[in-house]
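Only one protein chain is missing; all other protein chains are in place.
Note that the chains are named A and B in the order they appear, and that numbering of residues resets to 1 at the start of each chain.
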Amino acid sequence: MSLFAFLRRRVLSAVPQFLGMTIIVFVILRLAPGSPVDYYLATNPYATQEYIAALEERMGLRLPLWQQYARWLGGIVQGDLGESLSHPGKPVSSLLRDKIRNSLILSLAANLLSVVIAIPVGVIAAVRRGSAVDGLVRVFTLFGYSMPSFWLALLLIQVFTVRLHLLPPAGFITVPSDAAVVDVVIDGVRHAILPVVVLALLGAALTSRMVRSSMLEVLGDDYIRTARAKGLQERRVVYGHALRNGLLPTVTILGLQVGYLLASAAVTETVFAWPGVGREVIQATYTRDYPVIMGITVIVGTTLIVVNLVTDVLYSWLDPRIRYQ
Amino acid sequence: MGSSWIRNAIVVGVAMVGLWALAADLAGRADAQPASAPKLTMVARSGSALEQQVALAIAAKLKEIGLGVEVVSADYTTMAARARRSALSGETWAQGGFDIIFFNLAGMAFEPAGMNRYFHSASKSAANFWSLADPQLDRELDAASTALDVPKRAEHYARAARLLRDDMPVVPIFHPRLVYALRTGWTGIKANQVNQSKATASFFQMKYQGKDAKQLRMATPEDIRTPNALFDWTNPGKTLNSMVFDSLVMLDDALQPAMPALAQSWSFTDGGKTATFKLRKGVKWHDGKPFTSRDVKFSFETRMNKEAGAELGSGFRMVEQVQTPDDATVVLKMREAYAPLLFEVGLTEIVPAHVFEGVAPKELSKSPYTSGEKLIPGTGPYRLVAWKKREQIELDANPDYFRGKPTVGRITLSIIPDKATAMASIRGGEVDVLDVMYELTKELDELKADPNVTLFVYEALNVEVMGLNLRHPMLSNPAVRQAIALAVPREHIAKDLGRGYLTVATQLLHPQSWGYAKQLASVPFDVNAARELLKKQGQ
Partner (left out) sequence: MDDRIWKRFLRQRLSLAGLMLILGILLIASVSPVLAPYDPYAQHWGKEYAAPGRPFVLGTDALGRDVMSQLIWGARTSLLVALAGVVVAGILGTAFGVAAGYFGGRIDQLGVMLTDTILTVPVFFLLIAVASVLAVRSLPVMAIIIGLIDWPMLARVVRAHVLSLRERTFIEAARALGVRDVAIVVRHILPNSVAPIIVVSTLSMARYILYEAALAFVGLGDPEAISWGTLLAQGRSVMYTAWWLTLLPGIMIFVTVLGFNLGGDGLRDACDVRLVERG
């Protein structure tokens, strides 16, 4: 199969995934007790019955369920996620634009850092399989993914903010909006350090584990044994041959890691008051802002689909064998 | 071989016992769901740890006197929607309304006229969530609203307080004491007690180490809904409104609406049925346009128009017509004399009419000035310069403010919902002020010990109550309501849960209010009496 054909097949398979995901999100939130107009009822003491009726009409709540879904989906495809309930008149998409950017910043930095940690750690563990170092790495990884992210965050805040006064405890950019660019960047970076570290450690725990096992697999392959038998230096065997092939699957691991970190991000962002989609979704639950909750879930789901797609394609490009499986 | 057998047996044994116990527990929980005894559900705000703790403390006592109760937490929207459903149709928790709901009744603890909103049968489908309809109470409340001298009004309110105590539609629990935490060095904060967040003066005259300050950074737990004062009556909204907008009159230090603001003077004629306001000259909106009587007319009429769905409609119930004979005069024509009129006027921010030119009342809530797409100008000491939703609000001093240039050049409000984060922020010097809305209690021990932090504590004149749904089959019985009131451990809540930062509330009005009924005996905390009372009711 050519790369192009694979690409086409893979993209086509993403379409039903996307549809299915939106259906799940829609059904769960729409079948829940309570009505999306509750918020208006609650916050507008003078809302009359006609006002509510008009509102339901406008929001399309009186249509059959499948039509409501179609309308919603049609909106999503055009980048319209509806209107926020807690900020009257505010489209969800414009509300989320900044949050998505902030989450992306956090997520990219954390993913990058975690790969930087995970690859050497995983490789060393694989090369020194069974040694004390390997054991240590195993303990690190197990601790890493057993640690509740919010608890780790609290401990770090305790140490770095309260005891050492080194870093701000939370927030995003706190200098005024007309401050110099340099100050804004420095301020942003200072705020980003702790959340990035928390997420990166969690990600590294997961990823180093997988790097190790994929390296082990490669190290057991025939050609490596051949290389060894030919008397090549162990160093060259490992770093010249095995590493390149062993790291190929890391590409797919990355896809997995992105998803994993996204899930942890919700709580981590909340603890660090990082204005991303994770914190936003938890905030939205406090006011039952349905369009925001649904919008964010769909955005995160779409991100996962796209990341998986990209990593699959990337992997098949790097390692053509996969296309024939 | 032998030892491994024992080992396996232990492992399997523990596992079996554990699983069995858990399964039994689960089955027990599933059984407990359709309760055989009638159950009352108490709902508290999920955002307020204190309210949930108070609910759990009360629930424990109610269980003790033999009432089946459970505590659930709900977000603000859900609670308010349920309150409304009960108000409209008397639905209980199981039907989509509420049985027992925790509520902070604001805006009446000092000026008792606010009681109309919560207890008059005329507002039965509005804020009278408990569906109270007591003709005797209505008569007292009406008489108090139309009487024009204070001692007479106080007498009516004292009688209303007695009626409410005996009928107990809501159980008063505590008056919060409010705390601003400041970085040491900041002075000049001055709080307005009437409404916990109406704190204009406080920021506007603050200084740092005795000097004018460039910037004040405040942390607040909640974002505003909109900067348009017409549509935000939440606490964060009021905080912002008080900085950006003005009303015609202001409340003075004695909490009387007697201080000129946008109105320079006013007079009542026609037996109190006509009020004439002379407006201050030369006031400009932040965008440079002049302030005129048209703005006042627009602000009042929009609030009287139910279609617009704006705040404070009921305060203008008595107003029949708003007239503007010239640019600097506003005349209110009322159906009857209305004693609290100035008070209501003092709470009503004036918004610019010119930015809403040609917008139908129905569409006002969707205007770009409401959504924040465009920044609404005000007349107040601060001008809105940025609103990053759920992140930060930035305000710059208005050098032309009619009461003088503010001493703080810029105010930023950071939205930090998390109390722990906010605590770390003020201790680390990231912010200068923590908003009162954090409901600090135990945390204050720590702030008190920190030399970099100073506390500013004052009485809030509002009251936290437990509202009872009078159309609930059980709660419709006044004896049951009395029993519940007897079982509320107010002292314990104020002293132990509030760590001394709450004061016991025995009636709805605050002891500092002129309407407080000094002679009225309060309902004691008496679990045995409550139990007896319930037993007599035969259930």
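Throughout what follows, a residue touches a chain if its C-beta (ideal position, glycine included) is under 8 Å from a C-beta of that chain, and two chains touch if they have at least 3 such contacts.
Since the structure is predicted, the reported quantities are computational estimates derived from the model, not experimental observations.
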item: Options A:S84, A:S208 or A:T297, residue touching the unrepresented chain; value: A:T297
item: Which residue of B:E430, B:E443 or B:E464 touches the chain not shown here; value: B:E443
item: Touch criterion as defined above, residue of B:V14, B:V150 or B:A479 at the omitted chain; value: B:V14
item: In chain A, positions touching the absent partner; value: 13, 16-18, 20-21, 24-25, 28-29, 32-34, 138-139, 142-143, 145-151, 154-155, 158, 162, 210, 252-253, 255-256, 259, 262-264, 266-267, 270, 281-282, 284-286, 288, 290, 293-294, 296-297, 300-301, 304-305, 308
item: Chain B, residues in touch with the chain not shown (by the definition above); value: 8, 11, 14-15, 17-22, 25-26, 29-30, 33, 44, 46-47, 49, 52-53, 56-57, 60, 70-73, 75, 418-420, 423, 442-443, 445-446, 489, 492, 496-497, 499
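To be clear about the criterion, only the chains that are shown with their structure count from here on.
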item: Whole-Å separation of chain centres (CA-atom averages), chain A against chain B; value: 38
item: List of chain A residues in touch with chain B within their complex; value: 34, 38-39, 41-48, 51, 85-90, 95, 98, 154, 157, 161-162, 165, 168-172, 174, 176-177, 270-273, 275, 279-280, 283, 285-288
item: Touching residues (chain side chain B, partner chain A) in the complex; value: 46-47, 75-81, 83-85, 126-127, 215, 217, 225-226, 231, 306-307, 309-310, 313, 365-368, 370-372, 385-386, 388-392, 394, 410, 412, 414, 416-418, 420-421, 424-425, 427-428, 430
